[in-house]
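What follows is a single structure, written as structure tokens, with notes after it.
One protein chain omitted, others in place.
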């Protein structure tokens, strides 16, 4: 495992909320990050779909990781998400990438997919601004 | 307790994810909704603040409830959130209201506050579109 | 006229695009800005309403002015707008205010109104991030 991925996973281990949700960091390299989690009953809403709050959490966290991959320790300043369809299946996967980065801030986009029966469907898209911590 | 608030709380009881986070519906009337939760260690990130994903979950859910108060069973189409400061304290409170509503959709805004030592500080603002379910 | 309003109007005079659209700065004080323009045929779309691009231009510019009122020379980093109804009438008015400001950035909100027959109707709401220029 490369050092950046190891560092990213260590940070994730220290996010209690990410541990509660069962999030894992699948990929972490300059300009890109992939996070995923298992869709389990505890994370659902009243219609049996994954709760939107889980989808936006994973998008938000993936945006922060993507920005952090080029800025270092970072936080999300703001983001916007469009839900495209209900998230159904076994696994939720968020893939984020950096569109543009300066010294202090980066603009990132993220696509979120639900994996069901081996097929991925895009369930949400997000776009946001990430800032280097302490700035 | 009025019937609308009771209905809203029943729905929240059926959101497993909201139960996992300990969310409660404090107010629910036509055009407005207030949700809150206790800030506990399990919901934090690596710097000891409440995880941003919890803040956006509560904002998202409050937006949906506000829209649902005038549209009936509803879902969030999209929203945008700006984080203003770290959420520190005992309780997180999201207050959402309807700005404009048609038959199928409503535009809502939400302010999120952290309550610490009896004082509320605004930690995030959100704006989004809510759609009647099945439309 | 106070010095801040005079400064703001001088800047507006140097925005060729704002001159083309006929924008005026009605109010400019720490934390707040109001911009307006006359709704004329040249600014409309194919259904006879004011073009959405004019509404978002005025919202964007009002957000920048509001942020600039506390940060100095500034630019819009990002914003989001929800259109609420068609803009019809004689005048378009954008009122923006600062929700939160640090040294380099501010989060601002804006409401846009159309004035028709002496009555104002809210036609759009926007929320965005403003950054001090050169940062």
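The first chain written gets the first letter, and so on, giving A, B and C; residue counts start at 1 in each chain.
Heads up, the rule we're going with is that contacts are C-beta pairs under 8 Å (C-beta built on N, C-alpha and C of every residue); 3 or more make two chains touch, one makes a residue touch a chain.
These numbers come from a predicted model, not from an experiment.
When the omitted chain is restored, the residue from C:43, C:66 or C:123 that touches it is C:43. The chain omitted from view is touched by exactly one of A:38, A:99 or A:133, namely A:99. Annotation: of C:27, C:51, C:91 or C:104, C:51 touches the absent chain (contact as defined above).
Residues 77-78, 80, 104-105, 107, 129, 135 of chain B touch the missing chain (whole complex, contact as defined above). Against the chain not displayed here, chain C makes contact via residues 11, 14-18, 20, 41-47, 51-54, 56-58, 60-61, 64, 75-83, 133.
Touching the omitted chain from chain A are residues 80, 82, 84-85, 99-100, 107, 109, 122, 125, 127-129.
The rule is simple: only the chains that are shown with their structure count from here on.
Centroid to centroid, with C-alpha atoms defining each point, chain A and chain B lie 20 Å apart.
Remark: chain A and chain C have CA centroids separated by 33 Å (rounded to whole angstrom).
Between the Cα centres of chain B and chain C there is a gap of 29 Å.
Residue positions of chain A touching 2 or more other chains, listed in rising order: 77-78, 80.
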